[in-house]
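A protein chain is absent from this complex, but the other protein chains hold their places.
Note that the chains are named A, B and C in the order they appear, and that numbering of residues resets to 1 at the start of each chain.
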Amino acid sequence: MTHRWPIRVYYEDTDLAGIVYYANYLRFIERARSEWLREMGFDQAAMKEAGTVFAVRRIEADYLAPARFDDLLTAETTLAAATPARLTLDQQVRRGEALLFRAAVTVVALGPAGRPVRLPAGLASLPNPARDG
Amino acid sequence: MTHRWPIRVYYEDTDLAGIVYYANYLRFIERARSEWLREMGFDQAAMKEAGTVFAVRRIEADYLAPARFDDLLTAETTLAAATPARLTLDQQVRRGEALLFRAAVTVVALGPAGRPVRLPAGLASLPNPARDG
Amino acid sequence: MTHRWPIRVYYEDTDLAGIVYYANYLRFIERARSEWLREMGFDQAAMKEAGTVFAVRRIEADYLAPARFDDLLTAETTLAAATPARLTLDQQVRRGEALLFRAAVTVVALGPAGRPVRLPAGLASLPNPARDG
Partner (left out) sequence: MTHRWPIRVYYEDTDLAGIVYYANYLRFIERARSEWLREMGFDQAAMKEAGTVFAVRRIEADYLAPARFDDLLTAETTLAAATPARLTLDQQVRRGEALLFRAAVTVVALGPAGRPVRLPAGLASLPNPARDG
């Protein structure tokens, strides 16, 4: 039930400390969320055409160890909880087995007016650890 | 005791949803932390030369309302707690009075080997709400 | 006739080589173009609402010397040539007198369908070295 996506660290991702700049982990896990959605058959470009986009409402993130230039990382995405209105994802970035970054990410859907709308059918009914045990 | 720093929203900060991309708030508040340190007399470039850099250990962030292209925002930085090893900052991004983004950010200092070191003298002894009430 | 805008170099702008990442100079000079337009009274947010955005068609850029963390730079913008359809700007990034980066940037305006449209009134009639000598 965990989706995995490879992330290579390029020059653009690093800062003068020689490690990945802290904001860029949020770019990495957004790529992983997009690929997780794609794998489940969601077409975000078509959703956007129809006026719906996903938005992050809350993040709790721990930076545990640094990633470095040229590292090949894995971004892991696991559904932690879902309601009709919001998803919480557990997203981890690893180098091999080593856990470098972990975030709990709460996502909602926004409609054409920028107001929260129900999540697309299919997302709220995903197997849901918080509900299904 | 709250430091304020203006942030203009440019094309680079927005995404196709027409609002500021969520990772970019972390860039905004890092600029504000750098300017807060500068105002207190810390020279991060000299610190880096001497082998010390700041690193973020944890972020809890709430995205409350979107910022848009060309907005003139204010990033506010307030010390929430300090120990010899770590600072916690309350950082808020506002448009006028409206609160758009708020984060609790835990910062440590890393020495030449990338290991945690004591915070620079002066930082741990800042007026400290958690300690001084 | 040269517009100047200050740019501070933050962590986000650097890479592991300890200098400003090459793509970020394009962010710097876009900020400078936006501020140059603002100073002349153009409201890009209102233009965007009305369906017009600026787009870059061509860049010739020379990287002459590196900018470093915490540098306070100046981005200079000078109109080099204008037609009803396109502007060419000379944009320079300096640290003090030292020239670090220089680009010739060709800009067009795009209408609601993403097609090129005439530049907003006022831009094509700016004092124009290529035409006015």
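The rule is short, and it goes like this: contacts are C-beta pairs under 8 Å (C-beta built on N, C-alpha and C of every residue); 3 or more make two chains touch, one makes a residue touch a chain.
Fair warning: this is a prediction, and the values are worked out from it, not measured in the lab.
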Out of C:55, C:85 or C:98, point to the residue that touches the absent chain in the complete complex. C:55
Specify the residue from the set C:41, C:96, C:114 or C:127 that touches the hidden chain. C:114
Of the residues B:23, B:53, B:73 or B:87, I need the one that contacts the missing chain. B:23
Mind pulling the chain B residues that touch the left-out chain? 11-12, 14-19, 21, 23, 69
Can you list where chain A touches the absent chain? 8, 10-12, 27, 30-31, 34, 43-45, 48, 68-70
Just the residue numbers, please: which parts of chain C touch the chain that's not shown? 16-17, 19, 22-24, 26-27, 30, 48, 53, 55-63, 66, 110, 114
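By our rule, only the chains that are shown with their structure count from here on.
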Select the category (line, ring, star, complete, other) that matches the graph of chains linked by touching. complete
Taking all residue numbers used at the chain A/chain C interface, answer same if over half belong to both copies and different if under half do. same
Quick one: how far do you have to rotate chain A to sit on chain B, C-alpha fit, nearest 5 degrees? 180
Innermost chain, where centres are averages of C-alpha coordinates: B
Centroid from C-alpha atoms only, then distance chain A to chain C, rounded to Å. What do you get? 33
Would you give the residues of chain A that are in contact with at least 2 other chains, written as numbers and ranges? 16-17, 19, 23
